[in-house]
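Worksheet: the structure to be examined is printed underneath.
Shown here: the complex without one of its protein chains, the others still in place.
Chains: A and B, in written order; residue numbering restarts at 1 for each.
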Amino acid sequence: MRFCLILPMLLLLLIGIVGSQGCSPVAAWERGNLAKKEMALDPNPKLNHLRDHIFTSREASQGGASGAGGGCGCN
Amino acid sequence: MLIKWLFKLLTLLLMMGSARAYALHEGQTAPQCPSALTDKGQQLNLTAYKGKVVLIDFWATWCGPCQKSMPFLNGLRNEHLQEGFEIIAINVDENTEEAREFLKAHPVDYPVAFNPKGECPGIFNVEAMPSSFFIDKTGKVRKIHLGYRDGDQTEIREVISALLAE
Partner (left out) sequence: MVVAVIKMEKGKALAALTAAALSLPGLDASAATPVTRAEANFQYGHYQESDKRMKVQVYHTDTLIPLTDRLEFSFSYDRDTYSGASPAYSLPEVMTISGDPGAWWAANGATAIDGWQRNKPDPDPFEKYPQNIDPSGLDWNELGFYKADAISSASQVSATGLTGGSLEQYAVWNELNVLNSEDREARIAAYRTMLNVPLPNNAPIKQVFQNQPLETRTQPTLGLKYYFDNTTLGISGGISDEPDYLSNFGSVNLSQELNNKMTTVSVGYGATSNSIWRNTSHSHAPVLKATNALPHIHPSDCTATATVCAPGSALDGSSLFNAFNLGFSQVLSKTTLLNASASYTNQSGYLSNPYKAVYVRGEITPEEYVTISEAAFLGNKQFDWNSITQLQIVGPELFREIRPDHRNQLSLGTGLIQHITLLDASAHLDYRFYSDDWQVNSHTFEFKWFQPLPYGIMAAPSVRYYSQSQAEFFAPYFLAPRVDGHYSSDFRLSAFGSLNGGITLSKEFAKGVNIEAGIEYYTHQGGLKMGGGGSGDYADYSSYLAHGGLNIDLSASGLFGGGSGHEHHHQHMHHGSQPPAGVMYGHMMPKANDVMAGYRYMYGSQGGNMLHGSQSVSDQTVNALGCPGYTSAGEKGCLVRPASMTMGMHMFDLMYAPTDWLNLMVMPQLMDMEMTMSSDLRKASYSVNGNTELHLSTDLQSPYSGMQHNVFDLGDTLATVLIKLYDDPNHHVHVGIGGSAPTGSVSEIHGQTAGIVYPNPIPVLQDIGMQPGSGTWDFKSSATYTGQMNDIYWGAQFNATVRLQDKNKSGYALGDVFQSTSWLGYNLFSWLSASVRGQYTDQGKIIGQMVQYSKAGELSGETQQAHNTSSTVDYEVNYGGQYWDVGLGLNATVTGGDFTGHTFGFEWLQPVKDNVNGYQLTRDGALSATWSYMF
């Protein structure tokens, strides 16, 4: 059980460090890369839908992968 | 434990990016923007448009509402060209080539300048994409319109007409 918790924490920490180093305000006109389809939270929803289909019917875990954000930030 | 950690991270992240630079306000004189280059590679000279009502439109190919606004802006521009109206589009794509290709497929009649490094939107403090700056005949920013929706057309028309009537 201990092992179960340490691992995700380490990962979060790693992401946090990577994240905060590169973090500077991103202006509205600087989101060209973020606007790319492949930078979306879910770049291929159709395929993801299909894979989730299989994973959730073949594994005990369900849920996760929710949220919104990223993208071009257009008005 | 994990929850606590997540919470800390969230707080940290929420605090970031809250600093805000100075802002360009309505009523101020429009700044110059020499780093934007015109189609022919010349520095964009906004003073050349003094005496005209100018709409400066910041756009990018990756911005859906920008693309959507362009046929409307093009029509509006041609409609009022004779009355002393012009649109100057400043493209902020990091890769100017993509913008040129887009314009080839979807040409517009108004002049387009390119500013891949983004100094110009910085000077104008562009807060949204697209952003339209309405500049009156004296060179003052009179209205800043953020974003674009089809429902905005009436308002944009009204502002142009009012500025032209001055």
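Assume contacts are C-beta pairs under 8 Å (C-beta built on N, C-alpha and C of every residue); 3 or more make two chains touch, one makes a residue touch a chain.
All figures in this text were calculated on a predicted structure; none of them were measured in a lab.
**Student:** Residues on chain B that touch the omitted chain in the whole complex?
**Tutor:** Against the left-out chain, chain B lists 2, 6, 9-10, 13-14, 16-18, 20, 64-65, 67-68, 70-71, 106, 127, 149-151.
**Student:** In the complete complex, which positions of chain A touch the hidden chain?
**Tutor:** Considering the whole complex, chain A reaches the absent chain at 1, 3-4, 7-8, 11-12, 15, 18-20, 22-26, 28, 30-75.
One rule holds in what follows: only the chains that are shown with their structure count from here on.
**Student:** Approximately how many whole Å separate the CA-defined centres of chain A and chain B?
**Tutor:** Averaging C-alpha atoms per chain gives centres 30 Å apart.
**Student:** Per the contact definition, I'd like the list of chain A residues that touch chain B in the complex.
**Tutor:** For this pair, the touching residues of chain A are 5, 8-9, 12-13, 16, 19-20, 23-33, 35-36, 72-75.
**Student:** Flag every residue of chain B that touches chain A in the complex, lowest number first.
**Tutor:** By the definition above, chain B touches chain A via 1-2, 5-6, 9, 12-13, 16-17, 19, 58, 60, 62-66, 92-95, 118, 121-122, 126-131, 146-148.
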